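Only one protein chain is missing from this complex, and each of the others stays in its spot.
And now, chain A:
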Amino acid sequence: MLDAAIIGAVLASVVAAATTLLLASLGELVAERAGTLNLGVEGMMIVGAAVGYVTAYGSGSLLLGTLAAMLAGVTLSLVFAGLAIGLATNQVASGLATTILGLGLAGLIGSGFVGTQLEAAPVLHIPGLTELPIVGRALFGQDAFVYASIFLLVAVAYVLARTRIGLVLRAVGENHAAAHALGHPVRRIRTLAVMFGGACAGLAGAHLSLAYTPFWASDMTAGRGWIALALVVFSAWRPLWLLAGAYLFGAVSILQLHVQGFGLGIPSQLLSALPYLATIIALVVISALKHGQGAPASLGVPFVPDR
């Protein structure tokens, strides 16, 4: 018999697991809507996790750690931007290089902190709401990262759909030559979008190392950056579908842990693969239903203005 408290706790951990993915993929979504495919998400995320952890450990301030993580993500994203936007190199190769660089840097930064532990980011209670049955803890008993991810999601969705900045950003991703001809600063907009992606990836890393699993391990992102990239594609570059994808992935990955706990005799490897499978199937169905729309037309194409 499952009681409400257990269900509530499971739901709360689903939200927490989904938040890392949501943060990272939101940033990537913005970068890709502006036309840059940054495969460096995993690298920016792990550098954010390392720098955030080390800073928070040293200063004792989670806020400082979080800001440092975002700054680290932005810094690494600028390496990518310098190559892919400034020098118009191949974006896939530049992004992979960014990830490899990030993984190496993070291992170096965190090398003295293996085995240490931090106190997790505090849960921000909202009096009256947190005590609601079942959903109370999941929705209103979370740390600041969760609230930030939801705020960012709404902000990104609104800015992309309703503001001039969003319109220009989409235009740059859709047809950079036309945007350039109309006088929009293509490379500046792309660089800013990539920096936003870096900040978000850094924030996702901070969520991992400061809240979700508050310790340092050199492989702690465990491919979440790649999942975030896949979510962006399968959500057909739409923020609300991204939310659905991230939470589905979070839900299945938590549920399969519980199923493993029951000992149903299903191979654990199969269960561990379940979140990936479920997310891919769900999002493939979504993108199949919305066929013909999606990828920004200039995605991944280097922009070189003629002189």
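Brief remarks follow.
Definition applied: a residue touches a chain if its C-beta (ideal position, glycine included) is under 8 Å from a C-beta of that chain, and two chains touch if they have at least 3 such contacts; residues count from 1.
Assume contacts and distances are computed from a predicted model.
Looking at the choices "5'-nucleotidase C-terminal domain-containing protein", "ABC transporter ATP-binding protein", "Carbon monoxide dehydrogenase small chain" or "Cytochrome c", the name in the UniProt record of the chain not drawn here is "ABC transporter ATP-binding protein". Interface note for the absent chain: among A:Val168, A:Ala278 or A:Val301, the touching residue is A:Val168. From the set A:Leu63, A:Ala181, A:Ala222 or A:Val304, the residue in touch with the chain omitted from the display is A:Ala181, counting the whole complex. Considering the complete assembly, chain A touches the hidden chain via residues 163-164, 167-168, 170-171, 174-175, 177-184, 293, 296-297, 306-307.
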